[in-house]
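Structure record follows, encoded as structure tokens.
Apart from one protein chain that is not included, each protein chain of the complex appears where it belongs.
Presenting chain A:
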Amino acid sequence: MASPSGTTLPRVSISSTNRDGRPGGAPPRTGPPRTLVRERRKETLLAWAFLAPSLIVFALFLLYPLGRTVYLSMHGNDIIGRPTRFVGFDHFSELLTADFGKVLVTTLLFTLLVVVPGVLGALAVVLLLESGIRGQRFFRSAFALPFAFSVASASVIFAVFYNPASGVLNGILYELGLGQVKWLNSTDWSLISVSLTTVWMNLGYGVLVLAAGVGSIPREVNEAALLDGATGGRRAWHITVPLLGPQLFFLAVISTINALQSFGQIHILTQGGPVGSTTTLVYSIYEYAFAYGTSDFGRASAQALVLLLMVLGCTALQFGVIERKVHYS
């Protein structure tokens, strides 16, 4: 983005593209002097030269794979995974089944179960921290700690907690004389358990982002609110939360994308089960492409394109609907 040395150069390129790309916008009345034309061409060339490295990287790592995915999605594989025959849109029409519908529903449900509690949880923690409790710094670091855990290690730890026979969660329930919960082994609980793990893992990042946001709220605003007699919950609800709008929005978008991408915790905790109750789209792609000795890259690619649309759709929706209500100071 804004690199210090690039302050003048992007301006050159922006101005030239603006002039080229604006057909009706104030064209020069008479032909411009030749030197100017040459200057302009030079500028354009320079702009492309500066853009080239990122364009190449972009093409190599985004456009090519995307094109390849489209290509693969329309081909059937041999047993080694090489595309061998053109099948058109068969892989897509095959997706119109109840099974795949269930995968989509699971994906959306998982996303909701992760994003809503995740963002609200982080907000609650930050508001509590802001209420001026003792040891604020300690708690802020403590709550940010999950951010430092890798998905794999956090999942393994939760797997131990959830163990049906020797897990600590059921141990606590047992001591309390409550019934045992089949955390990962029942279709009612598995998705909730995996979401819970994910919420915990995301909490640290959420707290970091929101705490930074709270820190940047101008002191005058808070002082003014205090003078007006707003304290505690009122101040939090009417001052802090609205001013955290950009951070909350950012967090919602990022955690939605993260949730749609989640793989590690599902793989380690449930492997998509029981009975497909935690098979999200990403997990389904993995199952088709790599798991259990398979290499059905065609069907996996078709699903990858569905995922692409889903991520685009969710993000567009968030920008289109929610962002309008965000107040940027």
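The rule is simple: a contact is a pair of C-beta atoms (placed from the backbone, for glycine too) under 8 Å apart; a residue touches a chain by one contact, two chains touch by 3 or more; residues count from 1.
Here is the rule we go by: contacts and distances are computed from a predicted model.
Asker: Of the candidate names "Molybdopterin synthase sulfur carrier subunit", "Multisubunit sodium/proton antiporter, MrpD subunit", "MxaA protein" or "sn-glycerol 3-phosphate transport system substrate-binding protein", which one corresponds to the UniProt protein name of the undepicted chain?
Answerer: "sn-glycerol 3-phosphate transport system substrate-binding protein"
Asker: Using the touch definition up top, pick the residue from A:121, A:164 or A:242 that touches the left-out chain.
Answerer: A:164
Asker: Looking at A:128, A:192, A:257 or A:322, which residue reaches the missing chain?
Answerer: From the options A:128, A:192, A:257 or A:322, the contact with the absent chain belongs to A:257.
Asker: Going by the contact rule already stated, which one of A:48, A:89 or A:174 would touch the omitted chain in the full complex?
Answerer: A:174
Asker: With the missing chain put back, which residues of chain A would touch it? List them for me.
Answerer: Within chain A, the residues that touch the unshown chain are 1, 61-62, 64-66, 68-69, 72, 76-84, 159, 163-166, 174, 177, 179-180, 182, 184-187, 246, 249-250, 253-254, 257, 260-261, 270-271, 273-276, 282, 285, 289-295, 297, 300-301, 304, 307-308, 311-312, 315, 319, 328.
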